[in-house]
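Up next, chain A:
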Amino acid sequence: MLDTTWQPRIIAFFCNWCTYTAADLAGVSRLKYAPNVRVIRLMCSGRVDPQFLLEALARGADGVLIGGCHLGDCHYVEGNAKTLRRFLMLKRLLADLGVEDQRVRLEWISASEGDRVRSVINEMVDQVRALGPLNLPGRFADWDREMTGLEAQVRAAEPQTAPKAGELTHA
Partner candidate 1 sequence: MQIKRTIKYEADRVRGFSKEIMSVSGCEQLQSCIQCGTCSGTCPLSIYMDFSPRQVMAMVRADFKNEVLTSTTIWLCASCYACTVECPRKIRITDIMYALKQRAIQEGIYPRRFPIPVLAREFSEMVRRKGRITETLLVMRLFLKANWRAVFASWRQGLGLIRTGRFVLRHERIERRAELDAMLATVGDGKAGGKEAS
Partner candidate 2 sequence: MKYSYFPGCSLKGLGRAYEESLLPVMKHLGVELVELDDWNCCGATAYMSVDEAQAAVLAARNLAIAEQTGPQDLLTPCSACYLVLNKTQHNITDFPDIKTAVHRALGTARMTYSGKTNVRHPLDVLVHDVGLDVIKEKVVRPLKGLKVAPYYGCQVVRPYSTFDDDWNPTTMDQLLATLGAEVIHYPLKTKCCGGSLTGTVPEAGLRLTYILLKEAARRGADVVATICPLCQFNLDAYHDQIERRWGPARVPTVYFTQLMGLAFGFPPRQLGLQRNFVPMKELPTERVAG
Partner candidate 3 sequence: MNSNGNNGDLRIGFYICHCGHNIAGVVDCPAVAQHIAKLPGVVVSRDYKYMCSDPGQELIAQDIREHRLNRVVVASCSPLLHEHTFRNAVAAGGLNPFFFQMVNIREHDSWVHTDVGAATAKAKALAQAAIRRVRFHRALEMTRVPIHPDVLVVGGGITGIHAALTMANGGKKVFLVEREPSIGGHMAKFDKTFPTLDCAACILTPKMSAVRAHENITLWTYSDVVKVEGYVGNYTVTVRRKPRYVKEDLCVGCQECIAACVFKEPKFPDEFNVGLGKRKPIYIPFPQAVPQVVLVDPERCIQVRTGKCKQTCLEACADRQALDFTQKEQLVEIKVGNIILATGFKLFDAKRIPQYGYGLYPNVVTSLELERLVTSSGPTGGEIVLKDGRHPKSVGFILCVGSRDMKTNRWCSRTCCMHSMKLAQLVREHTGADATVFYMDIRAPGKGCEEFYDKSLKEGIQFVRGRVAEVTDWALAPEEEGKLVIRVEDTLAGFVRRIPVDMIVLAVGMEPHADAQEVRRLFNMSCGTEGWFLEKHPKLAPVSTFTDGVFIAGCCQGPKDIPDSIAQAGAAAAEAMALIDKGYIEQEPNTANVMEEHCSGCKSCIPLCPFTAISFDAPSQKARINEALCKGCGTCVAACPSGSIRQNLFEDEEIFGEIEGVLADA
């Protein structure tokens, strides 16, 4: 089932102040990079709910990129530090689920680093391309089973998240 026309699809969540602006700068500087990333703007990378990431993968994204200000430079003082903490936990979870490490990435890119937007995106697209499609929707049978287990775990720890995790399964 090798599809030579397959193109990786990557969802990016960029913070308004640094990384989104850097992506604008890359545009203004006419830097060229791979067209596989779709950016969703948030005010702060701290707004990235782990659910967003899981939802994106569940809906068929092959990778997720989160971009925020450098540590210490957050427009909201320390939103990005919160993101980092959350992200590291999420990574462990995803590893357990069999999602390769390189498919989810957190990068600090300041407003002036348009060139880094390019290099990070190009690098990530190459890596994800090499990994091939994640194809979560296609593997839903497996996922449902695993997610039920996850749900149970999450429910055990924090009973309130259950309704939201449920959304993932009916996507």
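Methods note: contacts are C-beta pairs under 8 Å (C-beta built on N, C-alpha and C of every residue); 3 or more make two chains touch, one makes a residue touch a chain; residues count from 1.
Regarding candidate selection, all candidates are chains of the complex that A comes from, given by their letters.
Treat the numbers as computed from the prediction; the structure is a model and nothing was measured.
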- Message: For chain A in this complex, identify the touching candidate from 1, 2 or 3.
- Response: 3
- Note on the structure: Within the complex, candidate 3 is touched by chain A residues 7, 9, 11, 16-18, 20-21, 23-24, 26-28, 30-33, 35, 38-44, 46-52, 55-56, 59-61, 72-73, 75-79, 82-83, 86, 110-113, 118, 158, 160-161, 163-164, 167
